[in-house]
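A protein chain is absent from this complex, but the other protein chains hold their places.
Per-chain residue numbering starts at 1, and chain names A, B, C, D and E are given in the order in which the chains are listed.
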Amino acid sequence: MSERLTHLDENGKAVMVEVGEKAATGRIAVARGEVRMKESTLQLIMSGEAAKGDVWAVARIAGIMAAKKTSDLIPLCHPLLLTSVSVEFTPCPGQGRVEIEARVRVTGQTGVEMEALTAVAAAGLAIYDMCKAVDREMVVGEIRLMEKRGGKSGTFIREE
Amino acid sequence: MSERLTHLDENGKAVMVEVGEKAATGRIAVARGEVRMKESTLQLIMSGEAAKGDVWAVARIAGIMAAKKTSDLIPLCHPLLLTSVSVEFTPCPGQGRVEIEARVRVTGQTGVEMEALTAVAAAGLAIYDMCKAVDREMVVGEIRLMEKRGGKSGTFIREE
Amino acid sequence: MSERLTHLDENGKAVMVEVGEKAATGRIAVARGEVRMKESTLQLIMSGEAAKGDVWAVARIAGIMAAKKTSDLIPLCHPLLLTSVSVEFTPCPGQGRVEIEARVRVTGQTGVEMEALTAVAAAGLAIYDMCKAVDREMVVGEIRLMEKRGGKSGTFIREE
Amino acid sequence: MSERLTHLDENGKAVMVEVGEKAATGRIAVARGEVRMKESTLQLIMSGEAAKGDVWAVARIAGIMAAKKTSDLIPLCHPLLLTSVSVEFTPCPGQGRVEIEARVRVTGQTGVEMEALTAVAAAGLAIYDMCKAVDREMVVGEIRLMEKRGGKSGTFIREE
Amino acid sequence: MSERLTHLDENGKAVMVEVGEKAATGRIAVARGEVRMKESTLQLIMSGEAAKGDVWAVARIAGIMAAKKTSDLIPLCHPLLLTSVSVEFTPCPGQGRVEIEARVRVTGQTGVEMEALTAVAAAGLAIYDMCKAVDREMVVGEIRLMEKRGGKSGTFIREE
Partner (left out) sequence: MSERLTHLDENGKAVMVEVGEKAATGRIAVARGEVRMKESTLQLIMSGEAAKGDVWAVARIAGIMAAKKTSDLIPLCHPLLLTSVSVEFTPCPGQGRVEIEARVRVTGQTGVEMEALTAVAAAGLAIYDMCKAVDREMVVGEIRLMEKRGGKSGTFIREE
């Protein structure tokens, strides 16, 4: 791995680094995160009308659309033509927790880690938004890269 | 607090709820989060050229600009005319951790919790982006509301 | 009603007209439209997994989010702080048709007709997008203002 | 053609489907729509200062810029590097109607139907916006795909 | 006037400063700038089809729409509900120069200088874009505030 911050030049100044020399290869990134909430909040979104309703769809769309906006949100990210984005939720009843996983692909010159992480963050924040009237103490967290394939640095699989 | 999800109607359908009847009051929200990283990564951004460089400024701007985009990112959020946004970082040497705090104000009909949380998330993701070439195992997390004032539901202070 | 185009000055030049003198009043607009499709396409989205799935939620979110972007899409529209947006769908089996209705509110100096119409158009286009692999001949149409309340010009109810 | 909705997975969940395996080919899409209005409204925009003014240019720019924003408006659309967009208007005096045609090209892995349809819708809404002070009963409609070339599904020409 | 940079805190850190205490007053700002070009380029846009065409309308719309995006472009700008924006061009034949003037109004807690300046810059860049195939040496310049009214700091008129 690199030993310096590639997004800063030798004087510490921010730069959107040149990637034009890199090969355009198939790349994939998988990120995960979670929303921790009161068990009663989790029960509320898993039961009754809410369960059949739009909660998960709203959060999923938030994640997918945010992935497409990543280069507009993260100042030094390169724009990319994402070829796929998916976001999945796993409610963990009894643990007051919803797991979020985003999977993003591209054929391009830079990886899509930031896009996957951004999708997870936005999906988590959207869940927070929909539940905040009943639970202000939720925590969106553990947003991390699980897997990354393609590009010069090769495959990364997070060990947990 | 409410006992149902206010962002879904009685059939579970998503709606951007009417807030026109609410009073426009001064509101503030404070959110926090963190980026956990290898101690060596933290040292890298706290020393040499990086320390005097743009890392914190880039992350701060990412947070401030993301706060202004919240209603474009979170599907059911209302647009708001934020009157101030600030984002601060506290590196915790020895703990491999950077704490992030965002503070947002508005005079309006809804609160700014989502804006503060979004600022923290974007700032954390921007730090991840700048450091990812040296550390792929960072975690952005503990994104949570610390304080909220104003509006009908009154003051909330998180106990920790 | 006016007898000239208010968005052009006396020389025919486009202008975002001054509304600062207008009173900020409660305003509402309701717009409708439809997507016409093969009956078999309609059946597909009303049955099986699709029916329980995200089709309507995706289209609803597309409409709600587009309403918030109206001033970014329609060059001479004023930015507004929408206080509510809702979008509803009525599938009409036997007629190969889905009706769309959007309802938007604001307290402001201009009306929200364009926001309601934009929500309907985006929701219709999103339905088209999701169904286009099975039916390329769908038509998005009949996008029109049904009702408008508030502001100097008063109440308008479309007669049909 | 497909017999299922490609934008939903087997559980009915929304996904931005993988197109990375598709060949990047030259693609074109042509869409049409119309704005129906009072004959007097049409006369107003076809005569005097308005005729020499910015009405058509504003609507054309609205359409071109909206085509570029399609993946930001339609939740499951892929971002694309459009290589051309044009929008034309044909006023039909005596019929109280303006026809709109948009033509979009790309070299890419997915088609540009949605971009062409979105351009037509935005152009129609912009006309509505500029004329709404004199005519609230206009209808934006008949938004449909006329032609599509390129990609695996080949050529489509709408029969009318 | 202030003697320190209000957009930095006491430690030099960027902040979107609190304006919630300020009165919401009527405000106006007028900015000007110019595009300098070869006389032959100016003649080209003032004659033939171009003169009757969309050049000025495209640049005007670019300016108006950019004014609405100011808080998304300038990191520490507050979002504002602009109540009017107009952009005018004065070609100066014989001088190879087009003058641009933008006028923006708001009722709000901060001024609209940045919005007027941004409108001028975007309009100038749009002219550059349309003419660059015939003239690469154009210069967009002299972007400056001419007039400002409203708010605590009162009236400013540039002396020239």
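As a working rule, a contact is a pair of C-beta atoms (placed from the backbone, for glycine too) under 8 Å apart; a residue touches a chain by one contact, two chains touch by 3 or more.
Everything numeric in this text was worked out from a predicted model, so none of it was measured.
J.: Need the list of shown chains touched by the one chain that isn't shown.
T.: Contacts of the unshown chain, counting the full complex: A, B, D, E.
J.: With respect to the chain omitted from the figure, which of D:85, D:98, D:117 or D:143 is a touching residue?
T.: For the chain that is not drawn, the touching residue is D:85.
J.: Among D:8, D:106 or D:131, exactly one should touch the missing chain; which is it?
T.: Spelled out, the listed residue whose C-beta touches the missing chain is D:106.
J.: Give me the chain A residues in contact with the hidden chain, please.
T.: Touch with the absent chain occurs at residues 9, 13-20, 71-72, 75-76, 78-81, 108-109.
J.: In the full complex, which residues of chain B touch the absent chain?
T.: For chain B, the residues touching the absent chain are 52, 54, 56-58, 60-61, 65.
J.: Could you pull out which residues of chain D are in touch with the chain that's been left out?
T.: 26, 56-57, 60-61, 64-65, 67-69, 79-86, 88, 105-107
Here, only the chains that are shown with their structure count from here on.
J.: Which chains are shared contacts of chain A and chain C?
T.: B, D
J.: So chain C and chain D: same face meeting same face, with over half the numbers shared, or different?
T.: Over half shared, hence same.
J.: Give me the residue numbers in chain A that touch at least two other chains, ranges are fine.
T.: Residues 52, 54, 56-58, 60-61, 65, 69.
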